[in-house]
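Missing here is one protein chain; the remaining ones are kept as they sit in the complex.
Going in written order, the chains are labelled A, B and C, and every chain counts its residues from 1.
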Amino acid sequence: MWFEDLLIQIKSVLVLNAPEGLRPILSAMLSATPILSAFGGLFAAVTLLERKMLGRIQNRYGPNRVGPFGIFQPVADGIKMLTKEDIVPKTADHSIHFLAPLLLLLTAMLGLSVIPYGEKLVAIRFEAGIVFFFAVGGAAELAVFMAGWASRNKYALLGSLRAIAQMVSYEIPLILSSVCVLMAAGTLSLDEVAKSQSGSMLSWYIMTPWGLMGCVLFLIATLAEVNRSPFDIPEAESELIAGHMTEYSGFKYAVFFLAEFVAMFAMCALTATLFLGGYHPPLPILAFIPGPFWLFAKLMVLVLLFIWIRGTMPRLRADQLMEFAWKFMLPMAVINLISTGCWIALGRGSLGWGLSALINLAAYGALSRWLSSRPNQQKRTYRFAEGPMHAA
Amino acid sequence: MTTVFCITALTTLASAVAAMSLRNLVHCVLCLTVSFIGMAMVYLQLSSQFVGFAQVMVYVGAVAILMIFALLMTRGGQELFMREWRPMHWLVGGLVSLALLAVLVGSILQSPVIQNTGPVDKVERVKDLGQSLVYEYLLPLEALALLLTVALIGAALIALPPKQYPIKPQPRENS
Amino acid sequence: MNSAQATPSSDKAQAGPMFESKTSDQAPSLDGTERMEVSMGPHHPSTHGVFRMDVELEGETVVKLKPVFGYLHRNHEKIAEGTSYLGSMPYTDRLDYFNSMTNNWAYALSVEKLAGIEVPERAEYIRVITAELSRLQNHVCLIGFLVQDMGALGTPLMYAFRERERILDLFESLTGARMMCNYMRFGGCRCDVTPAWLRQAHQVTEAFPRFLDEFEALLSENEVLLSRSQGVGALGQDLAIAAGVTGPMLRATGVNYDLRKADAYGIYNRFNFRVPLGSHGDVFDRYMIRILEMRESIAILRQAIRDIPDGDYVHPKAKLRGFKPPMGEAYGRIEAPKGELGFYLISDGSPKPYRFKVRPPSFINLTILEDMCLGQTVADAVIILGSVDIVLGEVDR
Partner (left out) sequence: MIGKGILKGMMETARNLTGSFHDPERLTTVSYPEEKIPAKENARNFPFLVYDGDDWESGLRCVSCQICEKECPPQCIYIEKDTQKKADFLGKLQFQPKVFDIDVSVCMGCQICVEVCPFESIRMDRDFEYAKSDRFEGLLLHKEQLAKSNKYYHQIHPTEATETDAIREGKRQDHLAKERAKAEKLAQAKEAASKSQSKEPNKE
């Protein structure tokens, strides 16, 4: 509490000392600056962390040349990106080529504005906050398309079309799996959702069967939405070089990178808010540590999970990705809605808990059985040659 | 309030005009998207958050993308087919747009909103919206849902792959 | 700069369609979509070197694929005809630079056939040990590259390289070089193995199964890998035999053909090992056959290291300088990790071969790339190419 009050005090002092006409703008800027700078710093830290952790997963050191343990690597990267030549293909559509990374970054950053960082720390308190979040997230598809189309490159165009198809398909399970939380919380406002999970860890939604399933589905859809492995098909480097970013260089490329990471942070923050209790500490005793810390801690856990997944998995094929969205994610999300409904209808008690778990388990079992009976999921046995060789 | 409204309205109108007159069809779609966003801003200024966001989500996130896909999948995304002057086209087009305008103006004039000239003071609640959808307008909602489901099934049917992809190895040229 | 622009489309800033229809002479496809030509390579991240695939796509489906190679051609055969028999030995290292040991062996074998040189028993054992070690590192790296092509960000590849490193260390401490070993000589090997080296080789061999288990835990059951590789790039037995495909690619289709058994060159008939066979001939079978082959290689290595006798490591009368085989011809072939590697030599009695011909397994296995890729997507074409196991040094020679 004290931390949030302190921030609010500082802001009000600053705003009240400003001339009348500037106050709204100053207030908005004072809300936006800490968020943007915090996530900007986090971006730098996570690029390093990702490379370090991937290195360790692959039994390497990762970057360790710039500064002690390579901690100045992001700075070096930034300088490199800034000083690189900005190459725009001659045939490219220059204005759109220029606007695309900016639009992408804008949509990614707008999503951060509705996340509750503390009980009183919400940049914009929308009643339909989550709808806002998904609405601006939807605009990212347009930016990706602009990038791919304006580059006038086949790989870029293919990559952007794949990206759009993937984002549109996974938005459905993404939204559906978040709807179960909205049903339980009875609101579309994210700070209300966070508030409804106050108390200890046990009151987080992930502690319910539907919440767990919803969280898993949401995370998988998030991976697809932010083009992370194993759904990084739009940027599949073994097929499409770098997808829609193929023709970008220098700072614009860095902006794409930044936008991708910020989108990932935003999605992770949303996951934390929806399923992991947002800014609430896992135990009430720990409430003396301010809320933003908890939110960022949960966000980091999810980011580390993403990096871990990235270090493990091969990439799906585009059609298999769609298949997975429509044949597993969507039915599972819909069943999860039913199971949430049962949980709510049965008074949110242990009975509802059991029934919900049962429904989810049965559905998961049936779906995975069906999926693993497909011809490309077979467990094969191999024979060893007996008898004479094939004649040469 | 009024300056903000003027800016949004001007942007919306300008981009709408651009959407009709630009030569590059992809540019047209992008301008159309800007005007969609402008419309959403107008909704927001009318204190109707949910509708505004839904507008962005549906029109920017889905409709614009749909148009882009349609554009790219058909041939000649760049070609201009109104180079020639075709009076019949203009006549029919003008008639249709006049009729549409008449319908819109008529319905606006009849609606009770027109009496309410002052600024909107009642903040729309998402809950109210949901309740009115489920209680008051249940039948249209269900009909709409059915329509969309049919559309979805139809789309899936169209997209079903043919039983066997008819590709045969073509005769090699060099061997 | 980018190969996507390799097709000479006269894109003006505003006018002109983005994708010119290059196939207007062909009948329009069934669903009326336009075909697109993409030139993948030679500077494409997934082509394993300077190799190009001119792919014609319908949507994402490959309808035509033309492999283009020769970017790394360096006249290997002609150079060999201009240099002494011994002088070609280091050049064979550079054919399939993953397996210089087996390349050396195949060349040495054909020269020994040509000149009728006996190989001492100990040298045969050393040859088997080094060849099977290079089979291990070739297969494990190939799988790493294959999964890398599927998009696994190099993690399996790094593990593969970690293990390969141990084998390369062995090669280095034996021959002095890690990859370009230049180790075999006509009638034996260049230098003897020490007991310490054999102990180290034994350690590496014994540690390998554990690594393979870990590797398989990472990959073999991964649903993503299964769905990417099962049923992809299937190759039929008849086509495989007709095209002269050899090695794991052929055995993945179920054809029982392994030169180690069929020819029993060297002393392979002394070892007890099995030949794994697939039944689908798809990418997953090729992956699994290689895993199983590695396990059999470990069995061979164990027996060879246990049984290696004392004796000469090279035939005492083998000549280094002034080597002149009698007139005649010979074809020596071995089961290299990638397939049948053969050297065909004609001698006119001079110190230089009159004709020197290589039968490179990766080149011949590559010829049926189009047949495997038709009807698959681009992403599949990439991993099918990866599963063929090519090294451009050998393809282009």
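Quick note on the criterion: contacts are C-beta pairs under 8 Å (C-beta built on N, C-alpha and C of every residue); 3 or more make two chains touch, one makes a residue touch a chain.
Small disclaimer: the values here were computed from a predicted structure and weren't measured.
Every shown chain that the unseen chain touches in the whole complex is listed here: A, C.
Only one of C:Val50, C:Ala177, C:Ile267 or C:Ile346 touches the absent chain when the whole complex is considered: C:Ala177.
Residue in contact with the omitted chain (choice from A:Leu7, A:Ala44 or A:Ile57): A:Ile57.
Remark: the omitted chain is touched by one listed residue; of A:Pro24, A:Gly41, A:Gly199 or A:Gly365 this is A:Gly365. Mapped onto subunit A, contacts with the missing chain fall at residues 53, 56-61, 64, 308-309, 311-313, 328, 365, 367-368, 371-372, 377. Panel shows subunit C; residues 83-84, 86-91, 93-94, 155, 159, 162, 165, 169, 172-177, 180, 182, 190-191, 214, 217-226, 320-321 of it touch the chain omitted from the view.
Everything below uses one rule, namely that only the chains that are shown with their structure count from here on.
Centrality annotation: A (chain centre taken as mean Cα position, compared with the mean over all protein Cα atoms).
Residues of subunit C found to touch two or more other chains are 18. Those residues of subunit A in touch with two or more other chains are numbered 93, 157.
The touching residues of subunit A, counted against subunit B in their complex, run 93, 96, 126-128, 131-132, 134-139, 141-142, 145-146, 149, 157, 161, 164, 168, 171, 187-188. Interface residues of subunit B, counted against subunit A in their complex, comprise 24, 26-27, 30, 33, 49-50, 53-54, 56-57, 60-62, 64-65, 68-69, 72, 125-126. Those residues of subunit C that touch subunit A in the complex are listed here as 2, 4-5, 11-13, 18-19, 36, 38, 44-46, 60, 147-155, 158-159, 162, 218, 222-228, 230-232, 241, 251, 255-258, 261-262, 274-280, 284-285, 288-289, 292, 377-380, 382.
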